[in-house]
Each structure stands twice: as structure tokens, then as C-alpha cells.
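Left out: one protein chain. Kept in place: all the others.
Letters A, B and C mark the chains as written, and numbering starts fresh at 1 in each.
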Amino acid sequence: MGIINFAPKILDPIPGGKYVVNAIDYVVNWARANSIWPLTYGTSCCAIEMMSSSMARYDIARFGSEVFRASPRQADLFILAGTITRRMAPAIQMLWEQIPGPKYAIAMGACTISGGPFIYDNYAVVRGAQNLIPVDVFVPGCPPRPEALFHGLLTLREKILKETCRNPWHEGQPKDVSTMDRYREAAKTWAALEEMKDEEMAEARAKFKEENPDYKSSFKPIRVKKEDFPEVERKPFRRVGLTQLELYQKLHDKFPGITFHTHSEDPIETVLANAPADRPLEVMVEPEDYVAVTEFVKNDPEFKMDFLIDVTAIDYDDHFDLVTQLRSLQIGHKIFLCVQLKKDFSIPEEKRATSLLASVPTVSHLYPAAEFKEREVYDMFGINFEGHPDQRRIFLDKDFVGFPLRKDFTHPEMIRRPV
Amino acid sequence: MIQPRFSNLPPGFRIQRETNTEEFFINMGPQHPSTHGALRLALRMDGETIVELVPHFGYIHRGMEKQAESMSYLQYIALSDRQDYLTAIQNNLGVVIALEKGMNVGVPEKGEYIRVMLQELGRIASHLVFYGCFGGDLGGQTCLLFGFKEREMIHDILEEVTGSRLTTNFFRPGGSRYDVPDTFIPRVKAFLDHLEDAMRDYERFLSKNIIVLERSIGIGVLSKEDAIAYGCSGPVLRASGVEFDVRRANPYSIYDQFDFDIPVFHNGDCYDRYKIRIAEIHESMKILRQCIDKFPKDGPWRSKEKPVRLPVGRYYSEIETAKGLYATYVVAATTGEKPYRIHTRGPSFPHIAALNKMVQGHKVSDLVTIMATLDPVIPEIDR
Amino acid sequence: MFVPSITNPVGDFVREMVPRLAEYLPASIQSDTLNSIVAFLVNALICVIAVCAVNIGSAPILIYMERKVCAHVQCRLGPMRLGWHGTIQTIADVLKMLFKEVYAPSGADKLMFYLAPLIVLIAPFIVCALIPFGRDLVVADVSMGIPLIIAVNGFGVLGILLGGWSSNNKYSLLGALRSGAQMISYEISFTMILLFVVMISGSTNLMSITLGQEGTISDWWIFKIPVLGIIAFILFFISSTAEMNRAPFDIAEAEQELTGGYHTEYNGTPFAMFYLAEYIALVTNSALATTCFLGGFLPPCIGVAFVDNYLNMVPGVVWFFAKVFFMIWCYMMVRWTFVRPRVDQLMDFEWKFLLPVNLVLLIAGAAYIVVCG
Partner (left out) sequence: MQENITLLQYFKRYFKRCITGPWSLMCGLSVSLKYFFDPRRIVTEQYPENRKTLRMHPRYRGRLEMIEDADGNNHCTACGMCERACPNASINVLSTKNIAGKKVLGRYVYHFASCTQCGLCVEACPFGAIRMNQDFEVATTDPNTLEMILNKKEGQG
């Protein structure tokens, strides 16, 4: 990059110029290899280890790399610390393009090498930074220790020292490894080998069987002795506030449509009375009652459910369960309101995966916290919230197709788990 | 000249106002040094003053909940490390308690002590990062290193006990994976003594500093009502004057056996959020000292090992992590090793939702302060 | 013809040597005018080289020093692996930056973009030329030294504003505007303090300001006027820190907020220039503080008989740089200790605190001179 690459062209014809070129090479490479300024970039766990490595205990400054530049234009090294999601990928490519050459990249951690813990059944993670940008050094680990990162830095240093004016740094190409399923590939190759081996060995095995008809293997695998532990009875944590039964009865008196879902055949009251103290009450609410019940439990002095823990949903074959988890900060009891939303099967089957299948009124006017949570449910399940002030996708791109947490969700980039 | 309203604001912006100045938009992130990860904040600015803020999540959305559906419960414990990676050990406990409720297994006394001690160490580690990031985001790089210096010692202890510095994957239904080594208690003791000294210096360094006071008092005020309404929890909620701590409200493990205070401050500004975390470090140290005194020498440290299979049902657990209320909701539709659905409620998500409320009318520099005191972990929001 | 006189032995030596060498030339082109012009040019060249050497040479040393100081405040070691304890680390950094790719962002005003770092460098270079480094070591001993410094210091903000504006980046622009507001405000109190020095020393020439402090430590301007001197020194320290855009007043760069402020979009050599300018400004400001308050190149205890000889054995330059490096160390300790105030607080601090105090200081100084002087 830059004028230095013309040095051989200019200097080589001059007698003795080769030595000058070599000297320049040596000095420039020495400078480049020893002054590697990384970019402040980190998305998840590995970023913390990257930070740790620049802190007092490990001190990346010893290598002259403590100058973490926040602007990519002044950096030399792109330490890809943390998972790369599809949504982040364009940003990463842009950052890489903004770094002036010669630039290097270290893929830190399993996520950036291959997708790490997020390889299988995942629609959101890019399987390896190599797909996006050329990577020079790979540091496996989850996350790697700071020492491992330093080892990566030293490996990179050696790599830089090999560059010369005649063989200058050039930007590599990204490599498509996104569809690589290492597990299945290895299994497939092995199966083919095994078939061949079976054919080859068939005779030998038959012969061996003839010669040793009652062959017993001398190999006895020894099971690891596991320490023996006593059974311990679980003590439910202390109950605070009203009991489940009281809550249920009070709610049931007000809204007779409320039921409690149980597999046991005992009456509901007995089941509730025998429930462990730390199990929250989960009641089924009719969709029509949903807002009214929420409003009631929020304002009623006996309930005082002023705190919204979460809104989430569960996808079943023919319905969604929308679970609104409420608790009372003052009293301490919890109620989970479970709304069964029938899926709208009037939508033609081929369109079902991409359309909103159910609808429920929003509670975000009661609990501001619900606004983002409902957006999440909308994003993940495709449940429409009537009257929601800002119903957009929250975690996924706005042009993402499908709703990932539905059970029938498919994505072209998703690889099923092999085991 | 009065400018016309924005005819079409970018998605998310709602406030309609008439101004005689020119407004402009700034993107903070996804790669920005003070967004604590891959978070993008769209700012609508009037000069240096923030008119409105819209957070854009999902830059580190990794589809953990989808993935969990095809994993066994044990594997999910390992995956949960990657949510709030500042205190991975606390995430483990949150999941494990939900599983224990389903499996109906208890934990022997020594196991509970191990749990509590590691929990509190994790809390201190997280708050030390907070101390560092708070100082660092205000511009004092030295604080960042001070915070991490003591945190390394906790990492050392964790590594000795669990085998890994960050992603511990340590707790199991019925106890933990290993017993603690003999050196554990002396090391924790030595660490506490060291931390006490260090904290004195660090507080002297930052707590009374006039610039810190000027920059944090009265900044990013979150009223008590708003804090509850937005579902904030943990130190953020307690700084707004609500005494709510799961360890006290619904004590899990053996937290009801310890004597500790729940620090509560009432202004709800950045400085209170800072003070409360410093106070919590001291409370955690108090709990740890009690643990050291009462730590059972021998006895089983876990209950009988069983395959992790949950009967049909829905199980819910909540714990107090360093950031706040961490709830796990496990749905088992069939009895078996795999969940039907696992949902996690991370404490940082509501905090960022409340961010817009807090920054309006403040400067960009204040946004950095407020972000630091909310102490969010973005992968825990996006999962 | 105007031939400025450069009063130091080197200048005299050159003036002496040039006619002597000119004798070897053909007689037809020999003339006194030519001699003096040549002598002047040679002298100017020497001066330029000297200033560049001091500035550019000290920048890597300062960067290394800063990295070591910050490392030791933060309980770590700093650069260790290149040279003995990492001494040549910064040389590698500078070399690397020179050989980096250089480009301007699309939409940037290219001319201004590349001009800005040069402008930033001008101010500290000119200031450096005015500082007396020793009894005979001053490039330009102008009689209006202090007003010239005040005038030249305004250049820095111009470069920063240009750089921030021409980058076509909102962060850069914000940073540039911040620094514009900040530097222009702090320029006022900076000027006030220098005026205070001028007032008590009775001269605007830096050499005579320095020579006015001859004597023991108590004769330095910082201690000569009880209390007021120390207050003036602290105020100078604060406002010069702000002038230099150094932490804790580095709101123009503010890595946590603006990812680098005005130099966000700079890379390679232009960035290296900004980087160097920051440290060169550090040298010149420390030198100014040393000259105005700490007795310049004078050893601390002249007049006390039994140490006089020993202290005078050390040349003035060494004393000067010892004091300069002490000042730099102070600047560094402050940088690595304090957090950054917000932009409006910084303005508040200037207009509501520094400026009133400065005015009071000026009046008190005047009163002191009238009463005691």
C-alpha cells in the first residue's frame, strides 16, 4: 500500500538498491509489526476478555497495542470480539472497508471462527467472520483467555514480518464458509471410508472369526466411579403476599371466565392449595377479558400488580399462549395471565408463515414496559397488538421474512442440529 | 422563522414540536465506544441537546430462545452464560433454579453456600465493571483499569473453582458441578481484605470528585413511578426509591439467612445509581464474610445426580442479578430432556426502554453518563 | 535593508563566518548586502531546524512518557517489548503511521481536509520560536513576545474547526464546534494570566521576563508575589490545559461521546500530525509556564553562595527542560486522574469562575505593585 510498494521498481535498477530496499523492508515491517492499533469493537463476551487483556493485569500496552482507536480510520487491527449477527454484518464490512491498509483481522472466539455455540438451529448468526472479511489469525476459545489473544497477536506479528516490498500486503478475499456443516461433512466422509473398509476387511474378519470362534475382548471399559450423594428434599422458597388460592378466588369472583389449567383431576382449589409456595399463579384469561383483568389487577388495592415482569408467548399447534407476567412490588405476589389466542386458519396455508396469525389488544397504555415487550412478541411470533403505538420489528430487520419463535419457522440459512 | 414540523420522522420518533432551530439526527452505534456493545441509538438533536432517542436493538440478537428449543436443559445452562456475560455465574443460577423447581430436587447446605458465595462474587465483579465503565465513560480512563484490576482477582477465583473465567457453566440442578477447592475460602478472604482497601481508594478517587458530582447529580432522573411503570429493577429501581430486591422480597437459595441491607436512594439520578452500586459492593462483601464464617467444612455439596428431565408444566424462577430481576420461564410440553420453550427476562431491556424518558433535554455527554449508570448488557437484551 | 538580528553565539558565529567564506567567491559578486542576506538565511535555516528538532524530537519522547505515566498510575507497565522498557515504541508508531494508506472521506472538502493538520502544527512551532531556552538560546527574541504568543495561539482553533468541518461527519463537526467554543473562551483567561505576568514583570519580552526572576526560588514569579503568584500559576495551568484540548478538558475529542471528535475521519500522516500537534503544544505550553512562572532556564538558587557554583555548572537548557518535563508530568497526572466535564459546564467554569477570578487577580496584582512595589 502506498509509495513503499514502488520502492523495488525505482531502487532495483540502481546498483546497491537492493540493499536499500531490504533495509526499507526491514524498518517498515518492524514498525508495522510492532505497532498494531486495534479498533474498539466488541459485541459480546469476547469483548470483555479483550478489555481484560488491555487492563492492568495483562496489559496489551506491553505490545504497544493499548491505543484502542474508536475511529476505524486510525486503526490497523480489527479484533472481531463477539458474535456476528446478520444484522451486524453490513456494519462490520463497512468498518473493515474504513480501516486504511495495511490492515489485519483477528477472529477472536468460537463465534467469529465458525459460529461457535450458535451454529445450529440459528437464523440470526453469521457462521464465521470469514464470510464477511478476510481474517488473518484465528484464536479459538469461548472466550479465549487474554493470554490466548496475546498469542494471536504474536502470531499476527510473525505473519506481518514475512511481508516485503516485493510481496506486499494485499487485502485477501472473504471465504464463504457459511453453509459448512462440519459435523455432517465429517460423518459423511467417514461413512464412505467405512464402506470401503468394510469391503476390504470382509475377508479378514471372516477369517478371524473362523480362527477365534469364541473371541472375547480383553478390553473392559471401566466406568468412572461417581461420588454418591444423598437425595435432598426441595424446600420451596418463602411465600410473600396472598396465596395462589386466595388470588385465584378473588379473581374468579370478579371475572368468572377465568380458569386454571391443570392436568390433575382434583378440583382446582385442592390443586392450588397444594401447589408449592414459590410457584406463581398462572390463570387462563379469555381474550375479551384480557385488558379488563389487567386493569383490575393493576388498580385493585388487594392485588396492586404494579410491576410488569414480562410479556411473552408460547406457540402451540393451533393457538398461541400469551403470558403476561405481573407482580406486586409492595405485596410480593405474582400472577401470570395466560391468554389463549386461536390461530387464524382462514389465511391460506402458504401465506401463514409470513402473516400475523392472531390479534390481541395491547396493555402498553397500562404498563409502559409492555411496549417493548409486545414489540418483541410481535417480532418473534407474529401476534398483532391492537392499539400498540409503535408496532415494528425490534430484534430483526424490517424485511426479515417469518416469525422465528413459531414452531414451523424455517429459514434458508438455518442448519438443523445433527444430534 | 418557525420551521414546519417534520413531515415524516424516521420510525420510532414521536414527539411533534415546532422549533426555530434546525434539528438533526445522529446515530450512535452499533459500533460506538459508549453503547456497551452492539446497540444503536438514534438521536434527534437540537444543537447538543437531545430531543428524543430511539433505541434500535437486535444487532446482537442471536436467536438463543429458538436454539434452546432443540437443546437439552443442561446445554441451555451452558448457553445462558452468554446472556449477561459480566456475571455469567448468576445466569446459571437463574436457569438452574427453574429446573430445580421442575425436577423437585433440593440442594444441601454446603451447595447453597457455594451458590451464594459465587453469586456475590459475580455481583461484585459486575459492579466493579460498572465502576470502571462509569469513570471511563465520563472520561477518566484510569477508573476503567481500577475496576478491572480487582475484577481479575474474582476471575481468578472463579477460574479456580469453575474452570473458566467468564463462561462458567457451573451450577447444576441439585448443586454444582464441582466442590470448591480447599483454597477457595482463604482466597476469598484475602480478596475481601484487599477489596476493602482498594474500594476506599476508589471511592476517594471518584465519589466526591466535584466533576463527577456536577456531571451526575440531577442527570437522568427517573422518578419512582416511571421506574416501576417501565419495569426497571435492581439498582436502577432502588436508586429511584423503591425497596425491591428479590433476595429480600422472594428470597431464593439461602439468602434469608444472612444479615444484609438493601441500599435505597431516592433521587433516581445518575449519582444515586452510582452510589447504590458502591453500597451494594459493600453489602455483598458483608454477605461473603458471613458465608466465610458459617461455611460448612464438610457434608455433601450436591444432591444425588439425576438426569435432567422435567415433567410437563411451566416453571418460573427469578433471581436478583447484579443488573436486576432475572427471570427464567421454562415451558415443558412433554416430559423429557428438551424444553418446549425457554424465555428469559433480562433486567437490562426495560432499562433501555426507559432511556428515552431519561435523556430528553440532556446533552450528548449526559447520555453517555446515563448509559453508564444503567449498566446495560446488550446481548442480554437481544438474547 | 532590514536584517533582523539574531542574538546568540550561533548567529554571531554565522555572521562572522559568512564574509570569511565569501572571500573565496569571485570578487564581482561580493557585497556586504549579499553577505548579510546569506547570513540571515543560514541563520534562519538553523533556527527552523532547531525548532523542528526540539518539537518533533520531543513529541515521541512525550508520547512514550505519557504511555508510561498513565501505565504506572493504572498499576500496569506500559510499553515493554520494543527496546529497553519499550523506549522505541513510539518511533515504530510514527513510522507505521507514515506508511499507512491515506484517504479522505467522500464528500469531504479535500483541500481543507489536508490543510487543517498543517495549520494546527503552525501555532506551537511559532510559540516555540519565541521561548528562550537558554541565556543565548532563543530563536526570535522579539520585544512583543507575549502579545505574539497570544495572537499565534488562535491559529490552533482554526485548524481544528477546519478539520472538523471539512470531514463531512456529524461527530467531527460537533467536536470542532465544541473545541471552537472552548478554545476561544479559554483564550481569554489564558491571555489574562499572561497579562498578569506582563504586569508584574513589567515587560512583554520573554527573555526579560525570565531574567527578572533571577535569584532564589522565592524570586520566581510564582512565589515572588505571595498567594497571588500561586493562584495565577494554577489558573494558567487550568486554562492552558483547556487551550491544548487535553483531558480533562478534551471535550473536543471525547472518545466516549464523539469517537474522537474533530479527528475522527483522519488517518495516516494527517492524523499523525494532529497527534504530534497535541504533544508539541504540550511542550510549548509547559515551556511558557516555565518561562513565566518557574524561572525559565535559571537555576533555582542563585545568590546563595555555597550552591551557586554547583548549580551554575549545569547549563541553562538542562534546567529549562527539567522544569518543562516536571510541568509535563503534572499535566499528565491531571489527565489520568480527572474525568471530563460536560461542554456547558466547561463554559460555565470559564465564564463564571475563571474569568472573574482572573479579573480579581489582575486588580489585586496591580494593588500589590502599587502598595509594595
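The definition used in the following text is that a residue touches a chain if its C-beta (ideal position, glycine included) is under 8 Å from a C-beta of that chain, and two chains touch if they have at least 3 such contacts.
Quick caveat, the model's predicted, so the values are computed rather than measured.
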Exercise. What shown chains does the left-out chain touch?
Worked result: A, B, C
Problem set entry | Residue among A:205, A:238 or A:342 that touches the chain left out of view | A:205
For this session: Sort through A:194, A:231, A:288 or A:302 and give me the one touching the missing partner chain.
Result: A:194
Seminar exercise, completed: Across B:86, B:154, B:206 or B:287, the one contacting the chain not displayed is B:206
Exercise. Residues on chain B that touch the omitted chain in the whole complex?
Worked result: 71-72, 74-75, 78-79, 81, 142, 149, 152, 159-164, 167, 169, 177-178, 181, 201-202, 204-206, 208-211, 213, 218, 221
Problem set entry | Missing-partner contacts on chain C, residue numbers | 69, 72-77, 80, 333-334, 336-338, 353
For this session: Considering the whole complex rather than only what is displayed, give the residues of chain A touching the chain that is not shown.
Result: 56-59, 62, 110, 113-120, 128, 130, 135-142, 144-152, 154-155, 159, 182-183, 186-187, 190, 194, 197-198, 201, 204-205, 208-209, 212, 215, 217-219, 221-224, 417-419
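The rule is simple: only the chains that are shown with their structure count from here on.
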For this session: Please compute the C-alpha centroid of chain A, do the same for chain B, then give the distance between them in whole Å.
Result: 18
Problem set entry | Of all residues in chain A, the ones touching two or more other chains | 55-57, 70
Problem set entry | Residues of chain C touching at least two other chains | 74-76, 255, 259
Problem set entry | For the chain C and chain B complex, residues of the former touching the latter | 70, 73-76, 170-171, 174, 178, 247-248, 250-251, 254-259, 336-345
For this session: Spell out the part of chain A that touches chain C in their complex, as residue ranges.
Result: 1-2, 4, 27-28, 30-32, 34-35, 37, 55-57, 59, 61-64, 66-67, 69-71, 73-74, 76, 100-102
Exercise. Given the complex with chain A, which residues does chain B contribute to the contact?
Worked result: 11-12, 14, 30-33, 37-38, 57-67, 69-70, 78-79, 81-82, 85-86, 88, 100-101, 104-108, 129, 144-145, 148-149, 151-152, 155, 165-167, 174-175, 226, 228-231, 242, 244, 249-252, 256, 300, 302-305, 312, 314-316, 318, 325, 327, 329, 331, 333, 340-341, 343, 345, 349-350, 353, 378-379, 382
